[in-house]
Structure formats: structure tokens, C-alpha cells
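One structure is given here, and the rest of the page talks about it.
The complex appears here without one of its protein chains, the remainder shown in place.
A and B are the chain letters, set down in written order, and residue numbers restart from 1 in every chain.
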Amino acid sequence: MNSTLESVIHQASSIVLGKERVIKLSLACLLAKGHLLIEDVPGVGKTTLAHALAHLLGLEYRRLQFTSDLLPADVIGVSIFDRNSGEFRFHRGPVFSQVLLADEINRATPKAQSALLEAMEERQVSLEGTTHPLPEPFFVIATQNPGFQIGTYPLPESQLDRFLMRVDIGFPDRQAERALLKGEDRRKLLSRMTPVMTPARLSEAQRLAGSIHASDAIYDYCQSLLAYTRSSDRFYHGLSPRAGVGLLNAARAWALIGGRDMVLPEDIQAVLPSVAAHRLQGGTDAETGGESLVRHLIKSVPLP
Amino acid sequence: MRLDLNKYLRLVCPQADGALVVSARSIYILPTGFGLVYAVLLLLLLIGSINYANNLGFLLTFFLTALGLIAMVHTWRNLVGLRLRCGRPDPVFSGRTASFPFYIEATGSRLRPDIELLYSHIAIDACDAGPGQENRLNLTLTLSKRGRFVLDRCVVRSRYPLALFRAWTYVQPEVQCLVYPRPLSWTPQALVSAEADPGNGMARRDVSGTDYHGLREYRPGDPLKTIHWKSYAKGQELMALEFETPTASDLWLSWDAVPGPDMESRLGQLCHAVLDAAAGNLRFGLRLPGKTLPADDSPHHVDDCLRALALFGLES
Partner (left out) sequence: MSANPRKIPLLDPLQRPLQRYQELRFLVFFGMAASPHLFILDEVFSWTFFALLIYRVIAVFHSRLLPSRPLLLVLTLAFLILFFFRVERILGAQGGISLLLVMAGLKLLEIRRRRDLYFSVLLGFFTVITVFLHEDSPPVALLMLAAVIGMISILVESSRIAGPACRLFDLRQAAILSLQALPIALVLFLLFPRLNAPLWSFNLGEKTARTGLSDSITPGSISQLVLSSEVAFRVLFDGPIPPPRERYWRGPVLWRTDGLNWTRSPQMMAPAQEVPMGLRVADYRIFLQPSENPWLILLDLPASAPDGSVLSRDFQVLTQTPVSALRRYQARSFTSFSPLGIDPMQQRLGLQLPSNVTPRMRALVAGWRSGAASPAQIVQKALVHFNQQPFVYSLRPPLLGNSPIDEFLFETRRGFCEHYATSFTLLMRLAGIPSRLVTGYQGGELNPQGDYLLVRQSDAHAWSEVWLPDRGWVRVDPTGAVAPERIERPLDIDAALGEGESALFVIEGSGLFRAFGRNIRWGLDALNLSWQRWIIGYDQSRQRDFLSHMGLGWVDQRLLSALAFGLAGIVFLILFAYLRRQGRERPDPLAKAYGRFCRRLAGIGISREGHEGPLDFERRVLSKRPDLAPEVAPIIGSYVGLAYGRSSPEGIDRLVKRIDAFWPRRRS
């Protein structure tokens, strides 16, 4: 299994150059059965990353560009009146895919956003009284532009909590950018690649990640971290229990990727910024961003 | 001249991770009134035993003496190593009760009964802290002055097991609570000064709004319930009902618009207005001398406005 995962990472980083850590985090997110939010300025390869992951994992992939006039029906599907038969037929929306890339999710109205997020949470769609289960596996990789631009609807905190991780890609370093400039078009490169995994292999990897051993010391450490965010003045409100569960699952997946059969504090610390930063807000005084808050959190809570 | 004894006190201050850990050296211990009466009883028993040369009396006297000593150790041990963590209190309006939650963590495997929390010599809350349960003490204080209330020294006390001794320790949690002005209701005739922002009177039309606007041609994806079946029955094209969501003009709450007369009552009146506006889901802004908060309707915005009112004139 390890070699398979390594090969996924290796191949993905040949597409998204110089971003191995981001790829690993994204992969860990998927192995922990979580949805991923990628936040960065346009053009750094958000879509490519999502595309590459879906392709290499052998998953069916659809892309949905979110706009301000997007309706919930555009996401989850619609019942269309069939003139010939005289009845309504349910047409599945793009959400019925194994990987949905929701591009620029913060451009859509809260209504459309919440339609997607409900589907993410329940892994099914209810429309006109009937329930349509979503395929398994089902991932949403959403991207959003940072900053509060005009005409955007930033995701409310309650919705952000449904994404296991939020990563930012960042600009490539000099060497990687050079290779990017020299190299072929990424899309073409991607289309030539063969999938490394199958959905069956993926669910096996997920199962494996879930069985990674976490000792009492790790549980203690997790709880101390959560307790600190809940009691310290620096944070507007503490991390939710869901965030705690997600943190541990993500750390397990990270340990699996690292080739270990147990969770180490380093694993927690590695995934903590991605898991916690988008859920944390500065307290009453400090208007600090999520990342610096997480750094403060890691430094403040000693290992058990 | 008063001697400041406070600087000689051994305080328990938060550690790096914010926990207040009661160390052995920071514990004070003295007998209670009951303990003194107990000592008098021991003396009586001893005199009686000596006088009647009664060995069972001696045994009882010495047993109770030893018991008192052991109880002292247990009282001390009930506090030592206790880990407290003071949670964040929610902001309150002046005159209301703020609740500072204290969580007792890592009590070890044994029960630590009778942990009391005192604030300026008055016991506020008490609990029996034990493993495997939420051990929470609530320090509830009624705060009357607007601004930032910084929690002073608290006392954590225990008299377990025999109430012969009381052990206590001073803890200094670094926690504060924001106190908003007390909302003062006022006749909002002056709200007419709420200015309309030009160009903000547009409405969004949609099938999902609230106010009926008209019919338009059916577009794929429109929900079934919005289809105007009547017209379809008449053999016309499929039509969908269209609704509109009114976008109200921004409301401006301004320092000059409230009647006053003094600063505190103006702040109170503005506070009331902010709450009213938030309750009505209005988009509003706040104008204070030297500070303006632009119009918004997010929940954060209400908090920001209230904080600005709470700290007005107190902090730069």
C-alpha cells in the first residue's frame, strides 16, 4: 500500500511541481474521508491539483464552476418535465460524481453553497421527497479565492467546519517554476498518465488509515490541544468535537503516508494547521489569522 | 499607610498552556472554627483520661489527635496538583451576570471532593471533582461597569475530609470579560436620521425570494412548486413564479442621533438600537466620534459594534 501511495504522490508532484507537502496533505484528507478546501489566488494550480489527484486515484471527476447565478438545482440535479412522457424525471447534477471540484465556491449565493454542503455532510441528496444516495467514495474538493472581494459570499463558519482541511498552495519556488515554464502543458501531461489506484484500492487504503494505532498519549495530546482552544482568550471560540475527530483521522492518514503504523505527535502537528486554521478565529483582542493562531497553539501545548 | 501584603502572597499563575496548577508551596492551611473546637475537645479528653488513668480514654484521645493530623494532610493533598483552566466568559451587558467557567482537569485517579471557588471572600461555587466527569465551577459575577472586566485573584479552597482544616490557594487567572453598556430603550423618533445610501435600493429577483413579483418563462432547474400551473393549464408556455428579495437601504446608527443626555446613556441607547437592528435583520452601520463601522449585516458585525460601544472612550 505504501508504494502505491508513494507513487501517487510522486506522480502528482510531477504535475504540480514542488508542492509535495500540499499533495500529501490533500491525499491525507482524502484518505481520512474528508472534504478538501483549497484556498489560493488564481493560477497557482488549484484545479490541476484536484484534477491530478482524482485522476491518479482512478476516480470519476467533475468540475463545477460556482457563479453568483448558480442555483441549487445546478449542483444537485433537477427534475425536468418530460413533454413526451408527461412526467418529471430526475436529472442528476454534478454532485453525483466521485470527485466534485467546486471551483470558486465563494462566488455562489449562500443557497447554492448550502445545497452542496448539505450533500457533503449527508452523502445523499433529497429532492421532491425522494432520496438519492451519492456515489462512494465521494469527495468535494472546493477552491476559493482568498480575501473578501466584491460579489463573494464567504463561507460561514458552520460550513467551513464541514471541510476537513483547508490548504493553500502558494507560489512555486524558483526551481519548480523554471521546470514549469520549460515543461509541457500540465493538462496534456495529466491526460497521458494512467491511474495508480482504483476505488477499491482507495477504500482499502482508507480502512488501513482508520486502523492506525493511536496511543493514550496521543489522545491526551489531542484533548489538551482542543481544551486549550476552548479556554484560551486568544481564540474566538474553541475547536468543535468534529474538528477533534477530524484531526485524529487526518493524523492517522498522515502517519500512513509517512509509512508508520502509529500516530506520533509530529503527525498531529503536521496536519493541525490545515485542519484547524480555517476553524479558528482570533479572540477579542488579537486580529490574527488562523495560521498564526495554530502556530501559537502548537507552541503553547506541551506534549504529555 | 497600608502595607501591601499582596505581593507576599504565593499566587498560582497560568502556565504556558494556560492551565493553573496548584503547587505544594502555594497552599495555605489553617484550622477552621470547628477544628479549634475539636482541639478543645481533645484537650478535655486528655485531661479526663489522665485523671482517671483510663487507658481506653487515652487511646480514644490519641486516636482522634492522630486523625486530626492525618485529616490535615488529606486536606492539603486535596488541593495539591489540582489543574484548573479558566474558560472564556461570554460578554455581558452591564448589570447582568457574567459566568467565568473554571474547568478542573487532571484530578488523577482519585476523587477530590469539596473544591470551592471564592471571589473576594465569598464562596461562589463548589463541586466534587473526580475523574471521568466534567468538573466545572462557575464563577458568576454581576458586572455593573461597562468596559473590560479583568478577573482578580480568586481563592480555591477545600475543607475535605473532616472540615477540621481549610486549605486554600490564590489563583490569578488571566481572563477578562467584555461588559457592554446596559441597553436603554428610547423613542426612536430620531432614527429618521438614518440615512439611505443612494444606489442601494435595488432588489434581487429570483424564484426563491419572499415577495411575489411576477411571472417569467420557465427555466430548467426551477423548483416544481414555483411553476404557475394555472397558465400551463390554459395551454400557455410553462411559467414560473418570480419573487423578489428586497435589499433594504443601510441604516446608520449615529452618536448624534440618540438623545443622551450624557455619554453613558448615549452608549446605552446606541446599544439598544444595535440590538434592535440586529433583531430586525437590518443592514446597519455605527458612527461614533472617532470611529465608524461600515454597514454590514453579518453576526460578527453586531459583536464588533457592541465591542466598540463597550470600549468607547476607555481604550485608544
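Note that in this section contacts are C-beta pairs under 8 Å (C-beta built on N, C-alpha and C of every residue); 3 or more make two chains touch, one makes a residue touch a chain.
The shown structure was predicted, so the numbers you read here are calculated from the model rather than taken from an experiment.
For the chain missing from the display, the contacting residue among A:M1, A:V245 or A:M262 is A:M262, taking the whole complex into account. Contact with the chain not shown here comes from a single listed residue; of B:E105, B:D128 or B:D276, that residue is B:D128.
If you put the hidden chain back, the residue from A:I218, A:A250 or A:V275 that touches it is A:I218. Contact residues of subunit A toward the unshown chain are 213-215, 217-218, 261-266, 269, 298-303.
Touch with the hidden chain on the side of subunit B covers residues 16, 34, 37-38, 41, 44-45, 47-67, 69-71, 73-74, 77, 80-81, 94, 97, 108-111, 113-114, 116, 119-120, 122-128, 130, 140-150, 152, 159-163, 179, 314.
Everything that follows uses one rule, which is that only the chains that are shown with their structure count from here on.
The distance from the centre of subunit A to the centre of subunit B, each centre being the mean of the chain's C-alpha atoms, comes to 34 Å.
Residues of subunit B touching subunit A in their complex: 16-18, 85-88, 91, 103, 105, 174-176, 178, 208, 220-224, 238, 307. Contact residues on subunit A toward subunit B in their complex (touch as defined above): 71, 73-74, 78-81, 88, 111, 128, 224, 227-228, 230-233, 283-284, 300-302.
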